[in-house]
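I have a structure here, written as structure tokens, and I will follow up with some questions on it.
All protein chains but one are shown at their positions in the complex.
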Amino acid sequence: MADDRQSGTAGRALMPASGAGVLPSVGPRLVTVVSLAGLLAIWWVAAILADSRVLPTPPQVAEAFWRDAATGELFFHLAMTLMRVVAAFVLAMVIGSVIGICLGMNREANRFFDPWLILFLNIPALVIIVLAYIWFGLNEAAAIGAIAVNKIPNVVVTLREGARTLDRDLEEMARVYRFSAMKTLRHVVLPQLQPYFAAASRTGISLIWKIALVVELLGRSNGVGFQINLYFQLFDVASILAYTLAFVAVMLTIEFFLVQPFEAHSTRWRPKRARG
Amino acid sequence: MADDRQSGTAGRALMPASGAGVLPSVGPRLVTVVSLAGLLAIWWVAAILADSRVLPTPPQVAEAFWRDAATGELFFHLAMTLMRVVAAFVLAMVIGSVIGICLGMNREANRFFDPWLILFLNIPALVIIVLAYIWFGLNEAAAIGAIAVNKIPNVVVTLREGARTLDRDLEEMARVYRFSAMKTLRHVVLPQLQPYFAAASRTGISLIWKIALVVELLGRSNGVGFQINLYFQLFDVASILAYTLAFVAVMLTIEFFLVQPFEAHSTRWRPKRARG
Amino acid sequence: MSNLSKPIPPAGGPNALEVDIRAKTFRGADGEDVRAIEAIAFSVAPASFATLIGPSGCGKTTTLRIILGLDREFSGSLKLPDSGGRVAAVFQEPRLLPWRTVDDNVRLVLSDEEADGDLDDLFEILGLAEMRSRYPAELSLGLARRVALARAFAIRPSLMVLDEPFVSLDEQTATRLRALLTNVWSARPTTAVMVTHNLREAVELSDRIIFLTERPARVRGVYEIDKPRAERDSRWREATLTSIAKRYSGIL
Amino acid sequence: MSNLSKPIPPAGGPNALEVDIRAKTFRGADGEDVRAIEAIAFSVAPASFATLIGPSGCGKTTTLRIILGLDREFSGSLKLPDSGGRVAAVFQEPRLLPWRTVDDNVRLVLSDEEADGDLDDLFEILGLAEMRSRYPAELSLGLARRVALARAFAIRPSLMVLDEPFVSLDEQTATRLRALLTNVWSARPTTAVMVTHNLREAVELSDRIIFLTERPARVRGVYEIDKPRAERDSRWREATLTSIAKRYSGIL
Partner (left out) sequence: ARDIAKIRVGVLKFGTVNWELDAMKRAGLDEKAGVDVEIVPFAGENASAVALQAGSVDMIVSDWLWVSRMRAEGADFTFVPYSTSVGSLMIQGDSEVEDLGDLKGKTIGVAGGPLDKNWLLIQALAKKDNGLDLSAENYIVYGAPPLLAEKARQGELDAVLNFWHYAARLEAEGFRTLVSGSDAAMKLGTSGPVASIGWVFGDAFARNNEAAIAGFLAADKATKDVLASSDEAWEALKPLMKAGDEKTFVKLRDRYREGIPARSGTAEAKDTEKLYEILAKIGGEKLVGPAKTLSPGTYYDDGKNG
């Protein structure tokens, strides 16, 4: 049987490969809006069906949001948490990446420090946080340090896997052409680690935020974690969700207006997936 | 200036590339033992210097360990936690990988579900756990489900990054040679995702264990998390560390006797790093 | 490798391969368009062998990708000899699975029934007998290219697509492999399209040579060869080369 | 690209390149040993051009890797022409950084002082002028190989190492690039080692051809060429090829 694949007109061929697809006419922004609307709809229906204090409807959460937003309280706590999250994130990514890349590239060091890594990976957040507070006092530095220490081993593990898969051919090329260490790092090593950085930072920021909640619960007097715990004692789920969603909204904004454009730019060299 | 690189004798050339290094005569097992001993020494010295109830010495922790080990209590709680960790791990890895690979390979699906993913990434563990307990009761299924739901978004994010970097050339080769979907998955896709699986499982098991602690705190009557919190209320750091280290020991055993041999086997095809 | 040892009835699809690419444009990462193909139209009769020759970067690989169905974003049409049949492809790079041994790389393209077949002859003739349990990273480039050839020869395709199959091999090995290809192909004639920069090779193997222009590629001319392969001796070859060189300046 | 436009005093290291590999064995992933090299010893006089020819998989690339200092696990010794000097290498695969444009890939090998230099001539002559802002994934293999050549030609090395530099190029382009190499090299003679499967190319470019045996590689013989490059016309070339073919059977 002959197979006659007629591939449209000349106009089709001029279309960029990435633009075509199931929803070719729908812009990416619109997809996101539809997606969020879908999520809201599911939640609303579920809340109405459940009809329980434990799953409030969107308006109830909105009300809780406005109550605390009107007094500025919500923004204050959100800002405090964000400050801690950002500080700990930067610390953890920098330290964790450096260690991870070194371990991934050096078998002996890795063999030696692997047990330490597994230890630090598995120390409960509670233990680290309490020890940090006890040793360094109930202050901001202890809080941020404790969060970072919790996250560092995860970054190390992810980047170490990345460093293990570094392309040997390119490394050799860089060596033969006498690339300086900086040049090699910037142009050869880091671009290869991009997906690992992406994974480590996306999972990282969420992990850090979750640990920040515990840190605030155990020994800070402000922040979203502090508030959530307060409302948890009162079993006020609507307020808990209001704070959670405020944070999620911040994350979505960062994702769509900072991370995704940056990522699209830094991976524009990748061959597009075949769609035969 | 002439550079005369004399590269040892014939015997040297016969040595496998991977065996040579800074510690060529020291076996890998010994390195691990030395590493653990070093860790113990640091801890011991620090504990003696600190001389505080908050940082007990190794013998004090050992004593706490034996106290609860002798009654069998420690092993019971450890077993319960391990059971939950393993069940949640399997669930989270399977579900998360499937979703992650699909999203990584399909731009449209990813654009739609990305906001959902960010939402689920950032919902505090507390909220998920409480909702799970309230809706499904304080039972094992709710506990394990809640842990898995907490971890799934992380697996998704990591595997999605992996799936985005899949080699287009190999995919095309598989298509041209009419590989079945199963064959493509098994021989083309999954081997490329190995480092992402490794990262997701290593960080995953530790995250799951940490969430298990919270789950046990909030609604189980056994498990290491339950015990650690009890001892936290008494501020008995020695006992907390005893339980923590018991878990870490299990993880180390798994790492060295299961994960590492498996990994060495599944990555034996990788060209060895140049060590010029 | 049964198709090496016993004669097999002529195969290949029932129809001619008909390629009619009216335009192919890539959208570059910098947003600019790259016109790769202006117009390439040719057909390959059932069970005959066609070769594409053209300057580096003119659009040969792109044409093969379109034939293989790996790129559908072009304007024009394509008719395959046999839509259900299998395709044997040798890509311009080896494209081996790095995590599978040489043996497994070849065996994976076999269907489930053939998977346990005896590949000893094939590996032997390609000089890969010693390498079967190696991984691709342990091969030299020439060896890896031979594995890619083994993979293409291991199946019974209805269409063969070869992108510079004999490059990076020493003259002796290349000659041996060309002979192998001729044998395999004569035993079971298959519609075949090859790209090469080696006119000698083209003249030795093809029934029809299609010359392409610089990018964006157009067909510059088609040279038909009617002489049976067995009769193509070196005198005939030199004469043909000269006649081609006269007709298409700058080819040799 | 200054070394293309103005004449430069002869360069290359002050010493001969001396290679003396007494054994090179790989440990395969399956635990078995692979003897790649039995004994390869040769020297390349300062500012002269040597070519290695040998069967596919015999150990040529391995030898070059040892010269480049990428593999130190061999027994034997190595003397470089100039340990401080730079090395220009064309690997058997292009080895471009996929995340950098063609222009950046070439510019990155320049030292900081040269980095802003004018590369227009170089790109023009290699037929890459239009491709400078492209990424490697958007290039055909032939184009990518030319970028790798551009990279090697952009610097002023004291040693050149070329692994099949002109493969996968159409005859016209290859001829142009060989001429370019001859020019660059004559303007500033550098110690050079090349691997090729193309004896014609070797005869055209080298001062000395080293023939290797099958794996494990030994030196089969060395053929010296004294004729100045300018005087190597096609009649002399055919005669030389015949004489080599007579001496080393199976080469052509």
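Per-chain numbering from 1; labels A, B, C and D assigned in written order.
Everything that follows uses one rule, which is that a residue touches a chain if its C-beta (ideal position, glycine included) is under 8 Å from a C-beta of that chain, and two chains touch if they have at least 3 such contacts.
Nothing here was measured: the structure is a model prediction, and the numbers come from that model.
Peer 1: From the listed residues A:G100, A:G162 or A:G219, report the one that touches the chain absent from this view.
Peer 2: A:G219
Peer 1: Provide the residue numbers of chain B that touch the chain removed from this figure.
Peer 2: On the side of chain B, residues 54, 130, 133-139, 216-219, 221, 225-230, 232-236 touch the unshown chain.
Peer 1: List the residues of chain A that touch the chain left out of this view.
Peer 2: Listed in rising order, the touching residues are 53-54, 130, 133-134, 137-138, 217-221, 226, 229-230, 232-235.
Rule of thumb we're sticking to: only the chains that are shown with their structure count from here on.
Peer 1: Starting from the mean Cα coordinates of chain A and chain B, work out the distance between those two points in Å.
Peer 2: Result: the chain centres lie 18 Å from each other.
Peer 1: Just the number, please: Cα centre separation of chain B and chain C in whole Å.
Peer 2: Using C-alpha averages as centres, the distance is 47 Å.
Peer 1: For chain C and chain D, let me know how many angstrom lie between their CA-based centres, rounded off.
Peer 2: Each chain reduced to its C-alpha mean, chain C and chain D end up 28 Å apart.
Peer 1: Mark out which residues of chain D touch at least two other chains, giving numbers and ranges.
Peer 2: Chain D, residues with two or more chain partners: 29, 69-70, 93, 135, 138.
Peer 1: If a residue has to touch 2 or more other chains to count, which residues of chain B qualify?
Peer 2: In chain B, 172, 175, 268-271, 274, 276 touch at least two other chains.
Peer 1: Okay, in this complex, where on chain C does chain B touch?
Peer 2: Where chain C meets chain B, its residues are 65, 68-70, 86-87, 89, 91, 93, 95, 97-100, 108-109, 135-137, 151, 155, 161.
Peer 1: Could you list, by residue number, the parts of chain B that touch chain A in their complex?
Peer 2: By the definition above, chain B touches chain A via 18, 21-23, 28, 31-32, 34-36, 39, 50, 52, 54-55, 105, 107-108, 111-116, 118-119, 121-127, 130-131, 134-135, 153-154, 157-158, 161-162, 164-166, 168, 171-172, 175, 195-196, 198-199, 202-203, 206-207, 209-210, 213, 225, 228-229, 232, 237, 240-241, 244, 247-248, 251-252, 255, 267, 270-274, 276.
Peer 1: Please give the residue numbers of chain A that touch chain D in the complex, ascending.
Peer 2: Counting only chain A, the residues touching chain D are 169-170, 172-173, 175-179, 183, 187-188, 191, 266, 268-271.
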